[in-house]
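With one protein chain removed, the remaining protein chains of the complex are shown where they sit.
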Amino acid sequence: MSSAVAYGSVYVNQRCFREDRAKSSKARRVCVCKSVTLTPQSLQYEKTKLLMPEKSVRIGVLGASGYTGSEIVRLLANHPYFGITVMTADRKAGQSIGSVFPHLATQHLPDMIAVNDADFSNVDAVFCCLPHGTTQEIIKALPKGLKIVDLSADFRLRDIDDYEKWYGQPHRAPELQREAVYGLTEIYRTDIKDARLVANPGCYPTSIQLPLVPLIKANLIRSENIIIDAKSGVSGAGRGAKEANLYTEIAEGIHSYGITGHRHVPEIEQGLAEAANSKVTVSFTPHLMPMSRGMQSSIYVELAPGASVEDLRQHLKVFYENEEFVVLGKEKEVPHTRHVRGSNYCIMNVFPDRITGRAIILSVIDNLVKGASGQALQNLNLMMGIPENTGLTYLPLFP
Amino acid sequence: MSSAVAYGSVYVNQRCFREDRAKSSKARRVCVCKSVTLTPQSLQYEKTKLLMPEKSVRIGVLGASGYTGSEIVRLLANHPYFGITVMTADRKAGQSIGSVFPHLATQHLPDMIAVNDADFSNVDAVFCCLPHGTTQEIIKALPKGLKIVDLSADFRLRDIDDYEKWYGQPHRAPELQREAVYGLTEIYRTDIKDARLVANPGCYPTSIQLPLVPLIKANLIRSENIIIDAKSGVSGAGRGAKEANLYTEIAEGIHSYGITGHRHVPEIEQGLAEAANSKVTVSFTPHLMPMSRGMQSSIYVELAPGASVEDLRQHLKVFYENEEFVVLGKEKEVPHTRHVRGSNYCIMNVFPDRITGRAIILSVIDNLVKGASGQALQNLNLMMGIPENTGLTYLPLFP
Amino acid sequence: MSSAVAYGSVYVNQRCFREDRAKSSKARRVCVCKSVTLTPQSLQYEKTKLLMPEKSVRIGVLGASGYTGSEIVRLLANHPYFGITVMTADRKAGQSIGSVFPHLATQHLPDMIAVNDADFSNVDAVFCCLPHGTTQEIIKALPKGLKIVDLSADFRLRDIDDYEKWYGQPHRAPELQREAVYGLTEIYRTDIKDARLVANPGCYPTSIQLPLVPLIKANLIRSENIIIDAKSGVSGAGRGAKEANLYTEIAEGIHSYGITGHRHVPEIEQGLAEAANSKVTVSFTPHLMPMSRGMQSSIYVELAPGASVEDLRQHLKVFYENEEFVVLGKEKEVPHTRHVRGSNYCIMNVFPDRITGRAIILSVIDNLVKGASGQALQNLNLMMGIPENTGLTYLPLFP
Partner (left out) sequence: MSSAVAYGSVYVNQRCFREDRAKSSKARRVCVCKSVTLTPQSLQYEKTKLLMPEKSVRIGVLGASGYTGSEIVRLLANHPYFGITVMTADRKAGQSIGSVFPHLATQHLPDMIAVNDADFSNVDAVFCCLPHGTTQEIIKALPKGLKIVDLSADFRLRDIDDYEKWYGQPHRAPELQREAVYGLTEIYRTDIKDARLVANPGCYPTSIQLPLVPLIKANLIRSENIIIDAKSGVSGAGRGAKEANLYTEIAEGIHSYGITGHRHVPEIEQGLAEAANSKVTVSFTPHLMPMSRGMQSSIYVELAPGASVEDLRQHLKVFYENEEFVVLGKEKEVPHTRHVRGSNYCIMNVFPDRITGRAIILSVIDNLVKGASGQALQNLNLMMGIPENTGLTYLPLFP
């Protein structure tokens, strides 16, 4: 990504008709123009993107054998600037992506290696898809020039005492924690642009904060007694072989889990507290559902004195009007998780409650996209100065 | 069921060793003794049941082509006293049960007929599994001597103005409404025993009232601000051909529906108000899930001043101690809908909330069994003076 | 139902009202008579069963923490004579059944222990639900007086060389192998009655041999070029934590597995060869499906010269006419796996093929019931001299 070329159109031609691509069959690539939605946020990048050669940003995917890792690969397949040059997966080192994820077998990608064997001189930015707890040391050891989006929970909590309390071990990279920017894109966009290390939000916190933060900031809802009943697809539990996640244990049923103790609680409360400018304690009960992808948060709130459901809807409408990925449904339209499957959208809506002075807020995302890898890509796009929807314009897959 | 025989054991032998059974092959039946759990409630029936000949109660199933109707047939297959003599299904008149429900094809049952063609002189009791709205006229026309368990919503609301408000039409059998007993078995058992017409509760109201009614009566929770987030399997929507319930529209997703307007609301509020001795307004949001059977109600409540989560658990434990079908889980045990699938159990538990002064109550049932046909059978058992668990001792089917 | 017999009744009373059970609440049991279908096979047991006290056969379940073990527990819950006194599960030793299988928590059963700690002096018969390979040594060490139904593959292959070839290790109990009777109930009923050790068939072999063995024996189909395309639910893979069986890896897809090499092949070929009186080689391709229970075998065969599809149907009809659990569908009726879910039925049918001289045979079972624990119970009933349908009269659970 070093030697940027200066003059737009000629450059485009260069990209599209490099002669060196006329040789091998399937590996060759040709440039096809596609149209993508243009939002005010991305308008400013127009110049930038023309200066960037195709696949010129060299990407490392750390922990490529899990679901968030494979989702990064899926999203980058049609990304014009980001090309994967390093993939790590300690337990699957030496294997091809196709042997670990056959649905990606058509991609021409480097084999997976152990993270300790990775050569980062060949990398401009990394998606870190490693398990919680192991990530701090690994990121500490990365070259300082790398841009990093960390999909684990390791840098999400600003207070490292909170981290120790909820994760049962002291934080091993407090200086990085201070540097890390929380990657809820629509809320922290300005900081993310300039960040080197972004802590990508958890799936539940994304689906919950996107509607609540603007409403709390605008004093439209009370920050007490927020009741969150959330429902998640199974992919959120990862690809680890656990009895509890077998098909036979999950199909045709539902159950709550992590009642009062789910580790996303401090992350949610941190975000809401910042919006409220005071401590917030939420009721948060996640449920596991027989679906692979998707997440719904049903949020039961008390209206601020004088506020109406229509006020809430109106505020969210204005707040997200120019956002591509956050959509307020039409009045009375109920969002379904299947309406965002495979896409980076968050659809939300607000409904009156039967109890006077209360409202019901529904918010749906795909936990692997806007709840993980999609938002991570959105953030890295921002950090690299390209339109933040690049590579993210897939429509939902339904049915 | 008329000429009851007086002396237990001899009579049993009559049943078990009929000589006339040595002829036809599959239709013949032999009596095998089985052991069932004995609860204090059922103890009193010990003598009664010995006086009742096998399959001596002649049952009519009105609306046998729906899921609650077929579930009645399934449950009665192993019932010692109840034998089906009439089955109606207007649109499937003339068809065998096996052609409508192939999983029941091994049963020897009368073909379905139109309800207007049914001869009720041959019937002692009916399960009425007809759609809401049509039921009032049909039940009005039934012979007065019949015992009736109505699985529709037509007689659940004591206030016929409520009925008109929520169902959009005036109630057409107000005198029957006055007679009807609400069939939440564990709460209204005494009245049900003597009832002629029982209004079988809805699935959501069953799962919600079973934990809440005792707690409200005991003043352990406040009756304000009760937030109910409920999740149902698709069979609750019936067997009608609707686009919204196609496999492709339901699989791999979740959505809320009927927000603020679900017709089970007045039924829930009626039961809670009676317990509280004052008007109760609840927040109730049902969700449709990709599972055929099962229902979970996640209920978020405020503790009464001075009450603790342990008080709630202790009260429910004592209240349901001698009940066979209502089970309080061990401390911290999370109930799953799949743990009750196909059975008449309701499993519930209480958990502390993160927010001080609040508790989380979880309650799971199979919507077609305890939420419909199972509770209906439990009620008719009671009404006929036999042990209320008769025919209901199936364990859950898992996985 | 007229002529009452005198001596039986006294006995029944004894069973049902033993005083020693009048104490604790839920644990007490009362005897309720239920009617079950009487087939010619079971007629002969009428006297026997009257002489047998309730729950008088003491059952051990070895390997109770897997799906076939839990299914035995489910089926025995309503069995009048078989009571579980020992349950083993090495890795879950010390745990209650309710902690391992919460859907069985209402049962009053002994805690699980390590198999080496089991006291078999307290046991009359065992269901051995252990993994393949480990079973031979354990059964060898059991007291000789025990009746054993082994659900593993360890004693299914009569030729121990076949065992070594397909399982990669020498057979460690060849003398027991000689004694073992193959437990395909409807085909080997006479031998099973007198057996001490029954090798319970695999699920695929059950669904395949039930239709094919009679047809081959009657020379109605050729034993060459039998093509079997089979589809199984995931519970057949057991409860072991494997990545390949996670919900996310199974939902919404299908794939073949074990092509040419599935270990059920020698068992299938052994049964068909015996029927054909000559070596048989089949084409067998199993598929894994997103369903927990259920199995369909679609079998493509060549008609014997002169035979017609109607001949095949007619022969199966006569052959299984008096069987309770094997059902030939009506002409053109397509069996569904969901029509047998949770039950011990096998439903089969025969269809003409477009290619002249060929037929299509479809056969469905619940892999955990007729394909495993149900057939095991059917066999032990036979071995103990009681009606073979005892405890097996559940109807399928649908939807």
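Order as written gives the chain letters A, B and C; numbering starts at 1 within each chain.
As a convention for this text, a contact is a pair of C-beta atoms (placed from the backbone, for glycine too) under 8 Å apart; a residue touches a chain by one contact, two chains touch by 3 or more.
This is a predicted model, so every value here is computed, not measured.
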Original post:
In the full complex, which of B:134, B:219 or B:245 touches the chain missing from this view?
Top reply: B:245
Subject >> Touch residues of chain B, complete complex, unshown partner >> reply: 67, 234-235, 239-243, 245-252, 290-292
Subject >> Interface with the undisplayed chain - residues on chain A >> reply: 7-10, 12-13, 15-17, 21-22, 25-26, 28-40, 42-43, 46-47, 49-50, 54-55, 67, 70, 73-74, 77-80, 101-107, 235, 251-252, 292-293, 321-322, 324, 327, 333, 335-336, 338-343, 345, 387, 390, 393-399
Subject >> Touch residues of chain C, complete complex, unshown partner >> reply: 224-225, 227, 229, 231, 233, 248-249, 251-257, 259-260, 265, 281-285, 287, 289-294, 296, 298, 300, 334-338, 341, 351-356, 358, 360, 362, 399
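Definition applied: only the chains that are shown with their structure count from here on.
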Original post:
Ranked by contacting C-beta pairs, which pair of chains comes out on top?
Top reply: B-C
Original post:
If you average the Cα atoms per chain, which one ends up farthest from chain B?
Top reply: A
Original post:
With chain centres defined as C-alpha means, what is the inter-centre distance between chain A and chain C in Å?
Top reply: 48
**OP:** Quick one: which residues in chain A touch 2 or more of the other chains?
**Re:** 248-249, 251-252, 290-292
